[in-house]
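Left out: one protein chain. Kept in place: all the others.
Take a look at chain A:
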Amino acid sequence: MAAELVRGQNHPLPWTRLEIRVSAGEPVVAGATLGDDRGKVRGVEWVAHPGSPALPGLEVSQQAAAEHRLAVDLGALPDTVHRVSVLLALPVGVGGPVSFRALPAPFVSVTGLDGAEVAGYTITDLDTESAVVALELYRRQDAWKVRAVGQGYAGGLADLLTDQGLPEARELAGAIEDAVARGLARSVATPPPRPADGTRVRTAPHGRSERSAPAGPADAARDAGPQEQPAPAPRQPGGPVDYTHPGRRASAPPPPPPVAPAAHPGQAPRPVAGDATGWSMEERLYNQVWGMFEDLARTTAAYRSAVDFADSRMEQELDKVLSDPRSRIGGPGDAARDTARAKHADLTGQARAALDRDLAQLAAEADVVEPALPPAFAAWSSPVWQAYRAPMEIPMALRLGDLHLPERIDLRIPMLVRLPLERGLWIDSGKALTNTFTDAAELRRLAVDTAVAHTARLLAAYPAGEFSVHVIDAAGSAAAAFAPLVSAGVPARPPASGAAGVSEVLARLTRRVDLVQMAVRGGAADALPPDLDVAEQLLIVNDFPHGFDDRAVTRLRYLADEGPAVGVHLMMVADREDAAEYGPLLDPLWRALLRLTPVPDDHLADPWVGHTWTYDPPVFPQGSDVLRQVLDRVAAARRNGGR
C-alpha cells in the first residue's frame, strides 16, 4: 500500500527514477529547486521552473496546470545535490486565485515510472500562502528518501526562494511569473459554448451585418460565398485558436440517457426506462428489453443449476447411506439422511432467495419499461395505441408477443424482432401443441386471428403506403377473420382463392422479387418498371397447401428464401400435418420460418442458455376495439398519402 504521509513524515524511495504527480483544483506552477548538503540553492541554474524546465535529472512542465507530472532521475543529479524541493506556486497576474485558501488541498505523490504509487501527501491547512514547498527528496547515507514538507509562503515565490538561500531570489521569481504568463497566453483556451443550432442557421445568411466587420483575409474568404456557419473570429496574436472546422457541423450527440436515481445503500437501484445504450430512446428501450431477456435467462440458469446440483448431491449422499449396510437402519443412517436433506434445503433456499431478489428487480424494471414503450414495442393494451398515428419512419423492431419462464409466469419479456423481417412467420394452426384443450377448428380460427393481429401491427409500423399485403385464402375458409383487413382496404385485391388465384398472386410476387434482385445486382434501381410496387410486400397464405400445385409450392419456397432480402415477406397460417404428403421435402421451408402459435406454447429458446420459453401471442384487451381503430387510421393515412 502506498504510504500516505503527514507533514514532516519521511519514507524511503525504492527507485531513483521517479515521477512526482501534482493535482490541484486550479492551474498552479510546479517547480523544483536543488539544494546542497546544507540545504542551500547555489544559483538560478539550480532551479527548474517553467522558464527553464529541464535540468540534469529533473524536468518540470512549462506551464501552469491543474495536473503536473515531474520527472526525476535521482541518479543523474550532480553529486553536490543533496536535496530536491518540489514547490507549487499560484500564477500571478492572470486573474486566478491569489492564495491557496481558494483551492482544494493540493495532492502530491511520488510514483514509479509505471505509475505505482510510493507515497502521497495532501497539503492541508494552507491559507494566505501563494507558494508552498510540497515535498523534499533528500539523500541520507547514499539512499534517497521523501519527506512531506508543506511549508507555505504568503509572500509567494520570492519569499520561498529567498528562504532557500538563493541570492537572486526576487529576480528569478519575477522571471518565473513572466514565463508562466507567457505560457498561459500560448495555451489553448477552453472553447466558448457552442450556440444552439437554430441560432447558427438563422444568423448565417445575414451574419455579416450583425457582426462588427473585421478587416482582413477572413472577411474576403467569407465574401466568396454564403456559409452555413459564421467564419471563425479573426485570430488575435497569442489569442485562443479556433479549432472548429469552418464547413463541418458537429453532429449533435444523442440526448443523454435517463439517469437512475442514486440507490439507497444496501438496496438495488430503482430501475428507469431507457437505461441502456443507444442513439435514440427507441434503441435504448430495445437494448434494455434484450438486456432484461438475457438477465432473466441467466439468473434462471443460475437458479436451475444450483437446484440441479443440490438434487444430485442429495441423491448421491442418500445412495451412500443406503449402500452402507451398517447405516441402512438405525440412528447413524437417519442422521446422515437428515443431514443430506438439510444441506439440500439450505442450498435450494439460498438459490431461491437469490432468484427472488433478481426477479423482483427485473419485475420492477418491467413495470417502468412497459409503459414507456412506443407502439411498435408496446402491447395492444398499452395506451400508446389509442393515440396511434402513422409513423414517418420504420421502427427498429416489432413486438410479436411475450416470453416467460415457469419460475415467474407474470414476468413477461416483450419478444422484439428487428424490422424489416429477416425471416417469414409461420402461425402454426396445428394440433401438435402443448396446449391440447382447444379443438382443431378453434385453433385454426385463432391462428388466422393472430395472423391478422401481426399484420395490423406490421402495417401500423410502416409509414403509410410503404407496406402492401396480399392474401391467399384458397378455400375462402377465413373470410370472416380477414374481414377487418379487407374492410380497411388493406389488401390491394380481395383474398385470392382457387388454384388460379394462388398461381396468379405467386407469379406476381415472384416477378417482383426477380426484378428487384436484378435491379439491385445491376445497380440500376431506377430502371424498374413504373407499375412495380416498391413498398414492402407481405403475403399471407392460409390453408396451405390447399390450392397449391407443385409449381406453386416451388414458387412459395422461392419467395421464402429470396423474398426477405428484397422486401417480400411470407406469413403462413398452416398446420404442418396438412402438408404431410410432401414428406420431408418441405422441412426446409418450415425451418426457415419463425414459428409462432395462436395459443401460449413452449417452443422458443433463448440464444444464451437455451431455456425453453413460453411464447404468449399478442392479445387484445377484452372488448377492445383497438385493432379496428388502428386499421382505420392506417387506411386514413393511406388515403391522405402520408399523415
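We adopt the following convention: a contact is a pair of C-beta atoms (placed from the backbone, for glycine too) under 8 Å apart; a residue touches a chain by one contact, two chains touch by 3 or more; residues count from 1.
Methods note: contacts and distances are computed from a predicted model.
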Which of "Tellurium resistance protein terZ", "Na+/H+ antiporter subunit C", "Sulfate adenylyltransferase subunit 2" or "Metal ABC transporter ATP-binding protein" matches, in UniProt, the chain that is not displayed: "Tellurium resistance protein terZ"
Chain not shown: contacting residue from A:S85, A:T299, A:S468 or A:T614: A:T299
Candidate in contact with the missing chain, chosen from A:F309, A:Y388, A:Y558 or A:F620: A:F309
Absent-chain contact - pick from A:A2, A:A565 or A:A605: A:A2
Contacting the left-out chain in the complete assembly, out of A:V44, A:L318 or A:L347: A:L347
Those residues of chain A which, in the complete complex, touch the missing chain: 1-2, 114, 116-117, 294-295, 298-299, 301-303, 305-306, 309-310, 313, 347, 350-351, 354, 608-609
